[in-house]
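Below you'll find the structure I mean.
All protein chains but one are shown at their positions in the complex.
Let's look at chain A:
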């Protein structure tokens, strides 16, 4: 009887412990040859902490539970729990994503510079803004990036564009979004090193061993991102991702052929022992049938060749070759049609340092009417004159195509503008939006060290929405705007297709920085002159001097 009880207790204990601390780590590397001969590579490292919840913000005053992790990064877990963050997205990118030729990116956050957004529950003890500030500073220390400067002057709450990608816990208070961008932040090795330290296998084994900073930062576009989300009934998921666009034509001198060795200068020698799955997927080009992938892949889902790194013979060097292609023909690129539903251009016109005109031109590449949301989260360095907003569709004024959802005007030195609108794009046409902007004067101390360079303005973000008449979709399934993609582990990626415009550079009036001293001297001279004149008049002694008059 006793031993039976002991066994039952033991099994129960084992079950609870197995259920409570159920952590998984998956790694995935995806390659996608692009239409202009480049190669997009995306590393995804997914760690899931099953059976847990984000910290409830209402108990922030109480002692937190102990944190015990196996593959989940402790350094990140501490930050998440300290500030009770439900969902977090951090992107650090460099370069301009070319939507027309590269299509939609695998990770949607491709805006140049740093972008951080988080969903946090409200709490009576520590406000969302206070925690947002702490989170910024903690991540800034964690990733060696200047995220601390994403202050109130750059923080907005664009809930229309940045929807939660996971689920928000129903318990606790309402959840709030905080979003900030820092376009002048540049990603480099100092950000990659702390990023690698969050991985269970660092860059020493498995797919992560391919992360060679010398090659990753020598690409046309590169960016790292950290995504934390909570999936109801599952747990907390951390997705660390590195995305880059290589140019194999440059490496090989004219040919598109690539291999792990030629792209990363490394091959996979050994697999990460704690990875539940470890895959390399190579997209098979649809229209070209002369593409050849070596070695023989283990599996295929029709679109991708799948290599299982855990069971593959090592060293593993995946390669792709185009048979009978001696040199890549760039002419096909020039004639190609844009790969995204819409194409966006944004420019800042006007040469003066006090005013200008912001122009956005959006082309609908589809034969159907598309709606898209449009977000400008502009620091007060550029102030909009909303009444000058003009909308033209193929040269005809069409104010009805823009409906403004919200506009929170900026407060100089304090708050950015938040402008959200829904645009309706007629089929195969271009919508031109423009409005006057003024460029304010900055305080002497607000100028950065390289003041003459100008200020980088954050990208505008567009999210194509479902077409107005959804019946078209049944005839053209390829037009589907929302992605229903699985990420390989059965988790749906509910990421909408956000499109970021390139950043703008604005030239603000810059003072001569010896100015304060000149002003002091100038005003002192004036005051001394006035004072001297008045003082002299008041205290001068007038006397009569008799001049002996000569006859």
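The working rule: a contact is a pair of C-beta atoms (placed from the backbone, for glycine too) under 8 Å apart; a residue touches a chain by one contact, two chains touch by 3 or more; residues count from 1.
Operating definition for what follows: contacts and distances are computed from a predicted model.
> From the names "tyrosine--tRNA ligase", "GPI transamidase component PIG-S", "Ribonuclease" or "CTLH domain-containing protein", which one matches the UniProt record for the unseen chain?
"GPI transamidase component PIG-S"
> Just name the one of A:53, A:270, A:357 or A:398 that touches the chain not displayed here.
The one listed residue touching the chain not shown is A:270.
> If the missing chain were put back, which residues of chain A would it touch?
So the residues of chain A touching the unseen chain are 13, 17, 21, 64, 66-71, 73-75, 78-79, 82, 138, 141-142, 197-198, 200-202, 204-206, 270-274, 520-521, 524-525, 527-528, 531-532, 535-536, 538-539, 541-544.
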